[in-house]
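Of the protein chains in this complex, one is absent; all others appear in place.
In order of appearance the chains are A, B and C, and numbering begins at 1 in each one.
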Amino acid sequence: MDLTWSDAEDRFRNKARDWLERELAAWRARHDDRILSGDTAEGFEQHLDWERTLFEGGYAAVSWPEEHGGRGASRWEWLIFEEEYYRAGGPQRVTQNGIFLLAPTVFEFGTPEQQAHILRRMAAAEDLWCQGWSEPNAGSDLASLTCRATRDEARGGWVLNGQKTWTTRGAFCTHLFGLFRTDPDSARHKGLTYLLVPLDVDGVTVRGFGRLDGDEGFAEVFFEDAFLADDAIPGGVVLGGVGEGWSVAMATTSSERGLTLRAPGRFTATADRLVDLYRERHAAAVGSGDTDAVDPGLRDRVVQGWMKAEAYRLQTLQTVTDDAEGRSAGARSSFVKLWWSELDVELHETALDVLGAEAELDGPWSKGWQFALSGPIYAGTNEIQRNIAAERVLGLPRK
Amino acid sequence: MDLTWSDAEDRFRNKARDWLERELAAWRARHDDRILSGDTAEGFEQHLDWERTLFEGGYAAVSWPEEHGGRGASRWEWLIFEEEYYRAGGPQRVTQNGIFLLAPTVFEFGTPEQQAHILRRMAAAEDLWCQGWSEPNAGSDLASLTCRATRDEARGGWVLNGQKTWTTRGAFCTHLFGLFRTDPDSARHKGLTYLLVPLDVDGVTVRGFGRLDGDEGFAEVFFEDAFLADDAIPGGVVLGGVGEGWSVAMATTSSERGLTLRAPGRFTATADRLVDLYRERHAAAVGSGDTDAVDPGLRDRVVQGWMKAEAYRLQTLQTVTDDAEGRSAGARSSFVKLWWSELDVELHETALDVLGAEAELDGPWSKGWQFALSGPIYAGTNEIQRNIAAERVLGLPRK
Amino acid sequence: MRFAFTDDQLAFRDAVRDLLAKECPPEVVRAAWPDGTDAHGARKGEGARADPDRVARSWTALADMGVLGIAVSEANGGLAMGAGDWVLLAEETGYVALPHPFVETACVVAPLLDSVGDPDGVVAELVAGTRQAAVVPLTGSLVPWGDAVTYLLLLDHRPSVDGPWVARRVSRGVALGNEQDEQRHLASSIDAGRHVVQLGAWASKSVVGHSDDAAMAFDRGALAVAAQLVGLGRRMLDITVDYVKERRQFGVPIGSQQAVKHHLADVAKSLEFAAPAVYAAAWAIDAGDDQASRAVSTAKALASDAARLAVRNTLQCHGAIGYTVEYDLHLYLKRAEALSRAWGDAAWHRRRVAAALGI
Partner (left out) sequence: MRFAFTDDQLAFRDAVRDLLAKECPPEVVRAAWPDGTDAHGARKGEGARADPDRVARSWTALADMGVLGIAVSEANGGLAMGAGDWVLLAEETGYVALPHPFVETACVVAPLLDSVGDPDGVVAELVAGTRQAAVVPLTGSLVPWGDAVTYLLLLDHRPSVDGPWVARRVSRGVALGNEQDEQRHLASSIDAGRHVVQLGAWASKSVVGHSDDAAMAFDRGALAVAAQLVGLGRRMLDITVDYVKERRQFGVPIGSQQAVKHHLADVAKSLEFAAPAVYAAAWAIDAGDDQASRAVSTAKALASDAARLAVRNTLQCHGAIGYTVEYDLHLYLKRAEALSRAWGDAAWHRRRVAAALGI
């Protein structure tokens, strides 16, 4: 057991830290220190600017091979980069759904031609990918999808019909990946195909709509006889095989639940900020003689949140070690999404309680709280996650 | 709205208070100030002595008519008596399962002859009733009972076979009430009959076993061709009609969940003691300069427990008002068992945390904590209770 | 002993409920959300002002019914009723997330001024609905509906939780008149429908009434907000129960899933036990009970926690649909979250109960 970083890793960290500090300041300055939410039209452009900066610095997807736009960083370096990224206050990654959800699937199932075309453009924020999973009647129950893709051999492609929804940042993206029913007679998880869809083809309409915090973070995507040519993506628009969509997609949702979506650095940074917030508010309260301003019980909750973030960091180090040494993480990954999503709510709720009556004002904590509330819902509700953990890890009977 | 007590009610309270103070002291003195648990053989006898004292004082079942051994007290006076009883530190009622569970059913379904025989002897602690609901394979799922009662017209009675278990204080009681399958072809909740069974008939074997706290609070009751004569109880051994057991029993379990089993006075007294405990320990910690001795966050939990007990008291006052004025309590009763059982655990856990490392020593709090842990289990697990509340109150679909 | 409302009280509640159902459906709450974007560039309000007058009408309708003068003496044109009467109305205004300062105007300021002789001569206007009041309690800085109110009160206790209370009227700046509209810049709040203005400096310190009056005003306000939180919790529960009965996943209504049932049973349970604490506090105020403040704090703490549990569990039971501004749930959810910390959060009120219990 050795929980210290190597000199090389320390150098990687220091380099990333310096780069982030410098480039984040430059980016903010370029936008007059007025950075909007990446889920608004204007803010999205600002964030694209940042994504291009990341790409130019080689930090858009640190763990990818250089040929695809990464820097071939180890899993350890990736963890370090995530720590530094959130410690530095790096903004949300508007390319996230492509880089963290689609890309692992492309690495696993894509042809070399698909990989060559898709990944680098994704890292460079040239193609912007959104996720087309949910439909109005298929949320948690993903197998009940009804969006259809009908084969048109004459034209060499697929005709798409139906509707996707809850598509994060769909209003601002250029491409969609998702599941379509290619066998009209199939039911549940059979006969589905994983398709890659440029959103500028005729017959596709995208309508953004407001998330809980007012950001236009969601979109509905309507397909009305939209023609998806086989060569709309070099290498083809089908990822994996026709009719193989379910197993291909499951690989993606497993990325979504697992470590790659929400690295510990995000939460340890939030926890550290919560500790700082409490320290400042407590000092101010003591200074002003207003003993009511910060509840004495809050310190315990602040520490609790900090410890849980630390536990997540440590549990991830175990997972990455096991992974690096070829052992299966096994049960471990089943609990990860439950842990970080509940932790995120806990950290933000505690912060709002530290802030008191003024917590309702917009700011990083109230914004973050609203976002955190979505954690137990997206990427498979926590109720579903608990079922899965109980059945797959503990072996409890399905029903 | 008027949350004050009348002069008559105040007089009732004062009288009960004086009586309890005097008689409890006398009872303890009679037993050399060494009162054991009522769920042990020796302690049960001590508690029977107390029950007889209660009966002589007219306090064994205050709300019953005088003819049956009560004092015809109003529901309000009953609440007052319960408050005073627990405030005075009155011991657990070893006659409780008869008085609070069987008696309401006897009042509703019993013939006048059954009522005349059963109730007064119950109040006087001459007959001691235990509950025969659960069987080894029928706990939460009460409708799957298999204990059989076969009609023997020749002898004029029933032949009992099977096993009951989790029978509280069964090892010390004289009679059992419970459900038996009288129609061998029936399934689930059909063909069950509510029988009243003296435990001294041949073919009945009772084996006590230890509860979580070591008390012999449970028993298994084995029936091997036990013959229950129709006249074993004057007025008959069947309560309600043959084959009507399920609906008769549901009336009892509803008493068990509702107010009659656990009056608020029990919990407001515990909450007041918790406040006292915190005050003493905090003062001692401050006095000794040992600021570590009592966690500052505990005060918040102590108050939380106190407020929840107060809320239970108030909610009960609403229920009793509605009842007195002929309105249905409706949804209200569905949440009562959830509330008090969770509150009881919360109050005792908080007390153990106030006590710290020494909390493991036997004493009223650790004893009470162990007992409190059974609350979310007995009288229908809280999981079942939540299902019921969601389905019956909120109208959610059964499944 | 009788813990129930009178038939008259319930009839009045029903009348107000009917009125609010008609005058303040979700689209009216929605219309109260301002247009434009917040500091993050998000559009909170949707400008759904198909009939902007309806926002105003929901207030004048209450005034016409006499509700705004419910706690004012008959001499000043009010109904001279007590907390036992208005607590149910406050709950109803919570249920509909009324976009007006009902608590502040009808439950706090009007009765306070009425009881101290109407020193500013504004009670009639408050009762008539032509003037709205705001209150900033506990050294806060947020003035709800600060773009519209024309009477502002600060309520505080000095030097700490058990010090005497003082009510101070702000006579310049935000308060009394709207000639300085440019200063009334709306703060950006998660509950934008409450039109919160952040108070900077204020000009006058004139004290209204005695310490007891101020303490009573605070208790009335905290109680009324507690009642609103119970109403908000019930609304969120109702919306969610309807949804989970209809929404199907895996071939069954999601409301048949045990986890959903338990989430919502817990919400219903918390509200079931918070409500009597709220009603009992109303009685304690009317009866002049010497533990009235403790009862109010018990009510506010339980109601705040129940409402926050409702926020969490009802959103969770909806899944993604609840997480959008197009769906109505958020209107009630954000109001509940904000009010749970207004007028003292649950922990503050538990501290006050602790002090009353001598610990």
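Everything that follows uses one rule, which is that contacts are C-beta pairs under 8 Å (C-beta built on N, C-alpha and C of every residue); 3 or more make two chains touch, one makes a residue touch a chain.
Here the structure is a predicted model, which is why all the values come from computation and not from measurement.
For the omitted chain, the shown partners it touches in the full complex are A, B, C. For the chain left out of this panel, the touching residue among B:W5, B:F107, B:F222 or B:Y378 is B:Y378. The residue touching the chain not shown here, chosen from A:F180, A:F223, A:W246 or A:Y278, is A:Y278. The residue from A:D152, A:D183, A:E244 or A:E310 that touches the chain not shown here is A:E310.
Across the interface with the omitted chain, chain A contributes residues 1-6, 9, 76, 275, 278-279, 282, 299-300, 302-304, 306-308, 310-312, 314-315, 317-318, 320-322, 325, 327, 331-332, 335, 338-339, 383, 385-387, 389-391, 393-399. On the side of chain B, the interface with the absent chain consists of residues 36-37, 39-40, 42-43, 134, 137-141, 144, 165-166, 209-216, 218, 289-292, 295, 297-298, 345, 352-353, 356-362, 366-367, 370, 373-374, 376-378, 381-383, 386, using the contact rule stated above.
Touch with the hidden chain on the side of chain C covers residues 257-259, 262.
To be clear about the criterion, only the chains that are shown with their structure count from here on.
Taking the mean Cα position of each chain as its centre, B sits at the greatest distance from chain A.
Centre-to-centre, using mean CA coordinates, chain B is 41 Å away from chain C. Centre-to-centre separation of chain A and chain B, using mean CA positions: 53 Å.
Separation between the centroids of chain A and chain C, computed from CA atoms only, is 37 Å.
Across the assembly, chain A contributes 295, 297 as residues in contact with two or more other chains.
Across the assembly, chain C contributes 260, 347, 351 as residues in contact with two or more other chains.
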